[in-house]
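Only a single protein chain was left out; the remaining protein chains are all shown in position.
Chain nomenclature is as follows: A and B, assigned in order of appearance, with residue numbering initiated at 1 for each chain independently.
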Amino acid sequence: MSTLILKNIHKSFGAVDIIRGVDLDIRSGEFVVFVGPSGCGKSTLLRMISGLETTSSGTISIRDRDVTHVPPAKRGIAMVFQSYALFPHMSVADNITFGLRLQHAGKEEIARKLTEIADILHLTPLLDRRPKQLSGGQRQRVAIGRAIVRNPAVFLFDEPLSNLDAELRVSMRVEIAKLHRRIGATMIYVTHDQTEAMTLADKIIVMRSGKIEQAGTPDALYADPDNLFVAGFIGSPRMNFLGGILEADGQVRLDCGATFRSGILPAPTTPSAPITLGIRPEHFTGTDEAGGTVDVRVDMVENLGGTRFVYGTLKSGQAVIVEDRSESALRDGASISAGFPARKALLFDAEGRRIRSSDTANAMAAQ
Amino acid sequence: MNDRYASATTSPSFNPWPAAIFVCLTVLAVLFLAPTIGVLLSSLKTTQDIALGKLWSLPTSLYLDNFATVLTNPAIHTYLLNTLLIAVPATAGSIALGILSGYVFAKLPFRGSDILFLAIVAGMFFPPQVILIPLFRLFNGLGLLDTLWPMIFVHIAMGIPICTLMMRNFFATVPAALREAAIIEGASEWQVLSKVALPLSLPALAVLSTLQFTWIWNDFLWPLIFTQSDDKRTIMLGLVFLQGQYSVAWGIQGALSLVASLPTLIVFLFFQRYFIKGMTMGAVKG
Partner (left out) sequence: MNLERDKTLWRLAMLIPPLAVFGVLVVWPLFSSFYYSFTNWNGFGANYRYVGLDNFLQIFDDPLFMRAIVNTVIWMLAAVILPTGLGLVLALLIDSQVPGASVFKSIFYLPICLSAIVVGQIWVWIYQPDWGLLNTAINLVTGGDSHFAWLAKPGTALYAVIAAWSWQQTGLAMVIFLAGLTAIPSDLVEVCHIEGASTGQRIRQVRPATVVVVALGVINSLKGFDVLYIMTGGGPFNTSDTLAMHMYNESFKKYHMGYGSAISVVLFLIALAIIFAYFRQLRKVDQIYE
């Protein structure tokens, strides 16, 4: 069953279009992450789902109910804010039960739900404290508790980890993942951090300039991106993009001189198409029969302990990053050969669109 | 610390002689306090002593008759009561209205709300003389002249600009996310105001209360215009009126001044912090 359906959502603030046509279908229990650069509209989209922001056009349905014009409190959503937005003058218990008390729920019911939530989130010893007496991680749990107690159809998270330091961020990320596993609720999570997206999501929605660039599982977005933008956004360190030409026979000639057999045929009308080759730093594992090799002049080596990243330059002057797990000595200025297998090489056309082998076959058929 | 930086940067330090400054300030402080001390001293002296020029000598014995005269005068009780009956409701009323408008300007702005806000705040600045006559006619027509009501209403109205300014400035510091979180929990705007914003604003309310109470208690002009009979006078009006009755009884007048100032003096001493914060918060922020 679809828990959340967005149809043709548009949003403008005055003359500025923030969301330019978004369609979304999210199933029950999915953990969906909206990710993208600043200004892509992911937070606006989240706020529209919450009801804090109105839509300029389009519909929002939650559990088959049209909630486009329904106030936030009645949509069946709950939200965890970036700043947690805990009420400073109330205790943890009062914060969590705020909504229930507003509805004049029975004392026993309130107490029961509170104990239940406090149990799940390990908040029982903290119930009488004020937010300012809590650590960042504890505050987040209170914010989550306040959300859970509403028993919502959809949980909304607005960059909840951005305010935390790096170490806490990792442990809280794990907490959130465990929470999802435990209560199995539908969750929508906004972040600009692609690592969070990759580790938490069942489905990632990559956004740019108010549109969805690609939606898919982390694996799909990682291994099979639809365009340059998604390919460059997902994965850290960033994928390398090398310029080159795709020749009629499927051979790719890179600007730096290297060649390899791509197995992808260009459209017959454009025999030598300029393309961009995308290859991730971690995929320079050595060439195979169809793969290629590039010569890299080492500029700098970042040693991370378990692995290291070589920052270098190709003959074409292009910068490149290579992950190197060998423990051979590397000196600045030295030259290394970095080989990669063909199947890890991704091709993108001049407009940044991904060229897949089936694409070219379809293109030929369309002629 | 000043000196260390002064020698390190070799720039002329403003304060090379802390001692000189201290002396300077002490002299000025004494001069500034002199008038107030004078009143205090005069209230503890007999009229005779003062007339003989012995005002500035320390009293040898505690002469409390002046205070006794003042505190047992039933007219003065009436004046004080009247002033209280005006100051308390008017303070509460103006603050309540300021809370409402301050919340809207801070949390629910709309097109043109900025200008409206400025227009209201500007109301703080113009001289009351310009509305004396129409208000006189209004309350005359309503038959409310020579009662306490005109003062209450006018002070509520005249307090709206400063109360709106302060509450709006305070509510602006409450994060928008707090309001949004409450809305998601099902709160109406009124509930956001009453259950979230207002409980957080107690310091601002303390500031406003001290300012408003002091201002209204000390007011002279409106009671002058709107009251006639002695039993409707406020304490400041009474002070002026009793000048005639007590004419050369300087000591009694001194005691009366102190008694009249007592509530605001107490408020000042205990809530000084809020006073100063209030004056500057409203003023410097414009």
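Heads up, the rule we're going with is that a contact is a pair of C-beta atoms (placed from the backbone, for glycine too) under 8 Å apart; a residue touches a chain by one contact, two chains touch by 3 or more.
Predicted, not measured: the structure shown is a model, and the values here were computed from it.
Asks: Quick one: which of A:V70, A:L102 or A:A290 touches the chain that's been left out?
Replies: Touching the chain that is not displayed is residue A:V70.
Asks: Which is it among B:L44, B:V70 or B:I120 that touches the chain not included here?
Replies: If we include the chain that is not displayed, B:I120 is the one touching it.
Asks: With the full complex in mind, choose from B:L44, B:I160, B:L198 or B:A249 the residue touching the hidden chain.
Replies: Checking each option in B:L44, B:I160, B:L198 or B:A249, the one touching the absent chain turns out to be B:I160.
Asks: Which residues does chain A use to touch the chain missing from this display?
Replies: Contact residues on chain A toward the absent chain are 51, 54, 69-72.
Asks: Residues on chain B that touch the omitted chain in the whole complex?
Replies: Touch with the absent chain occurs at residues 1-2, 5-6, 8-9, 11-15, 18, 21-22, 24-25, 28-29, 32-36, 38-39, 42, 50-53, 55-56, 97-98, 100-101, 103-104, 108, 110, 118, 120, 122-123, 125-138, 153-154, 156-158, 160-161, 164, 188-190, 193, 214, 217-221, 224-225, 236, 239-240, 243, 250, 253-254, 257, 260-261, 264-265, 267-268, 272, 275-276, 279-280, 283-284, 286.
Rule of thumb we're sticking to: only the chains that are shown with their structure count from here on.
Asks: Of all residues in chain B, which touch chain A in the complex?
Replies: Contact set of chain B toward chain A: 175, 177-178, 180-187, 191, 196, 199-200.
Asks: In their shared complex, at which residues does chain A touch chain B?
Replies: So the residues of chain A in touch with chain B come to 50-52, 71-74, 77-79, 81-83, 85-89, 98-99, 102-103, 146, 150.
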